[in-house]
Structures are given as structure tokens and as C-alpha cells.
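For this depiction, one protein chain was excluded, whereas all remaining protein chains were kept in their positions.
Chain naming follows the written order as A, B and C, and within any one chain the residues start at number 1.
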Amino acid sequence: MSASIQTADFDLATELASLRSGRAQVGALVSFVGLVRDFSDAEKIESIYLEHYPGMSERALEQIIDEASRRWKLLGVRVIHRVGELHPHDQIVLVATASSHRADAFAACEFIIDYLKTSAPFWKREQTAQGAKWLDTKESDLQRSARWNHQGAKK
Amino acid sequence: MSASIQTADFDLATELASLRSGRAQVGALVSFVGLVRDFSDAEKIESIYLEHYPGMSERALEQIIDEASRRWKLLGVRVIHRVGELHPHDQIVLVATASSHRADAFAACEFIIDYLKTSAPFWKREQTAQGAKWLDTKESDLQRSARWNHQGAKK
Amino acid sequence: MKIKLLYFGRPRENLRLSQENAELPLNTATVADLLGWLRRRGPDWAAEMTENRVRCAINQELGTPASPLRDGDEVAIFSPISGG
Partner (left out) sequence: MKIKLLYFGRPRENLRLSQENAELPLNTATVADLLGWLRRRGPDWAAEMTENRVRCAINQELGTPASPLRDGDEVAIFSPISGG
């Protein structure tokens, strides 16, 4: 169970290999990778800048992972969030979960990214030809996060 | 959108790279990897043997991918199912989905593996010290598959 | 009525048969009738070919015991699906 905040890119295969390593009870690995897209609201994205709250961001990711581990039976969790300047096609975030059964791995992976989007202190500034703008929390992300308030008690 | 049935192992990083390749609208990549576990019902697994119905198995995977593509907005799907003799820790199956938004990628990935488990013609025989046995469809897989009958209309 | 019969999984292994061409009696209208006909081949077949133990596909689409059979069909009989 570990979280990293880094400017460097990550390699999914390496991360998943270490998540499985020495855990022969793992039957399901689920991973989510978020990428920088090339267009946002019909404007071509030149770059994005990702800022975080050092200290709180690490702590928030750990709290989200702890909560997921309380709700589902997990054998491993890996979260990586990149910060700094990124460009279209770049990887932004990884959430990977390992479990004996896929129901737990899927639910925990989706829960972690949904909560991360609304409660971990990261901010995105998008740079387009029209200038730079700080993004707001998406309404759809708030709704997805709220779905989990009464879901997913530990089985 | 492609499905393969093969005895050879697969490399997740290579598969995801080709799923993203040339598609800058991809904002979310979700993947599921199913692995051979070391224990089943308290019996140590020595190996499993995976059999399929050549012709129908390819067709069933394509039908499941087509149905997922009708229900969600997908930019790419990759399914690989291995057959033949496998051992604990081996990869069995990959389902990877690419979409602009993670809601579509998550739902489609989970839908595909749930349907695959109950409607694609593959069979598993488990070899333990107590002998070999053909597995039945799990009751939990039937339930998970049935959940989708009234869910996930195309947004 | 002639059909092509395929076997997979547990029945293939237990009956040591992967496929055969079968000439069915006239009154074999459904998969359930076919299973009944196969059970009359002997105790091994009677034990395997019960509606509880096997599933089926007709021309590579999943079917049920009630599925109708037609001349030239490819019918597969197998233990419950367990891939993934």
C-alpha cells in the first residue's frame, strides 16, 4: 500500500510487477491510468501544470488508500500522482489494486480515483492558445465521489 | 477493438501502448489482468488447463466487445485470453479499455470481463494434489453478469 | 436429421470424444431431446448428459435445452463455462 507524488513519469508494467511480487493469492489486478488529453472544451491543450499541497497531498492519498482497504479485501495498492508541467499524451496518475477477486479490485480502484479527484489537494492549470486557466472540480466528479458515501461496506 | 486467444503470455505495457497509440483524445485507460492463484478452496493449485471452442470463442469475445462499444463511448478495447496449461502467478486474461473519460473505461472493462466469464466458451480444469477437476461457473459471476442486463445505456 | 456434435470440458474428457457427425432420430426436435438420445448410449453418457451438468451452443451461439435443432446444425455440448 503506497502512494508517491513525483515529477518523473512511471512505468505501469514495473508498478504492477512489484504489486504482484511475492503475493501468489493475487487473482485480479485492476489499474487506471489518467492521461493528458489534447483537447478540452474544443481548445487545443498546449500543456498543463499540476500543483499540490506538500504534506497534505501525501496524507490525503494515504487516507484514501486506508479507507479503500477498510471497505474491500485488498492485497496491494499503488497510487502515483505526477506534478509539474505535463503535455498531451503524458501520464498523470496511476491507481492500481491487487486482490484475490476482481470485485474488490475494481471497486477499490474506482473508489480511489473518484475520491482522489475530489479530496486530494492537487490543482490543474491548463495552457491553451487562449491563455492559462485553473480548472474547477468537475460536477461529474463530485457526483461520482458522492456515490460511495453509502456503498462498499467491507465484505 | 481486438480480441486474441493464444497460448503465449502477453505484456500489459505493450498492449496499453498500442491501445493509446495515435489517439490523443484518450484520457483514461483501465485494465484488468486475471492471474492464476496458488490456492483454491484450501487446495494448493499445481496447474490449470484452459480449453476453448475455436471459432465460437473468438466470435463471443467480438460480440462482447461490440456490445460494450454500443453501451459506452470507447476509443479502444483489447482482450487477450490465454489457453493451454498455466501455473500459479501466470497471467490468464487481459481486458483493457481506452476512453476520453474514466466512467466509460471502468464500466466497459468490468462489463467485458463479467460477460466473458459467463458467456465466452472457455473452460478451466484445476490440477491439485487431490486430482483434476473442471470448474463450474461461479454463482457470483452469474450475479455480476446479470447486473448489466438493465444497466449502462449509451450516454 | 444430420448434425455436427462437439464436446468441450468435462464431457469431452470423461467421454473421450471431441466431435462426431450424428444422424438423429426424427423426433429429436430440441437440445433436450438430443440429450435424452445421448443418455441412451450407456451409463457414462447417462451420467454426463443431464441438463444440470451440461450447457450448449447451437451454431456457435449459447442455447438452452429448449433450443430447436435443424438439419446441418453445429451443436456443442459442454460443462458450465469457467474462463477468464
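Please note the rule applied: a contact is a pair of C-beta atoms (placed from the backbone, for glycine too) under 8 Å apart; a residue touches a chain by one contact, two chains touch by 3 or more.
Note that this is a predicted model, so its numbers are computed, not measured.
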Query = What are the shown chains that the omitted chain is in contact with?
reply = A
Remark   = Touch assignment to the omitted chain, from A:G22, A:G55 or A:G131, lands on A:G55
Message = Just checking the interface: what residues of subunit A touch the absent partner chain?
response = 34, 50-53, 55-56, 59-60, 81, 92-93, 113, 116-125, 134-138, 141
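Operating definition for what follows: only the chains that are shown with their structure count from here on.
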Key: For subunit A paired with subunit B, centre-to-centre distance based on mean C-alpha positions, whole Å   = 22
Note = Rounded to the nearest Å, the gap between Cα centres of subunit B and subunit C is 26
Remark   = Whole-angstrom distance, CA centroid of subunit A to CA centroid of subunit C, is 48
Ask   = For subunit B, which residues are shared contacts with two or more other chains?
value = 34, 113
Note = Contacts with two or more other chains occur in subunit C at residues none
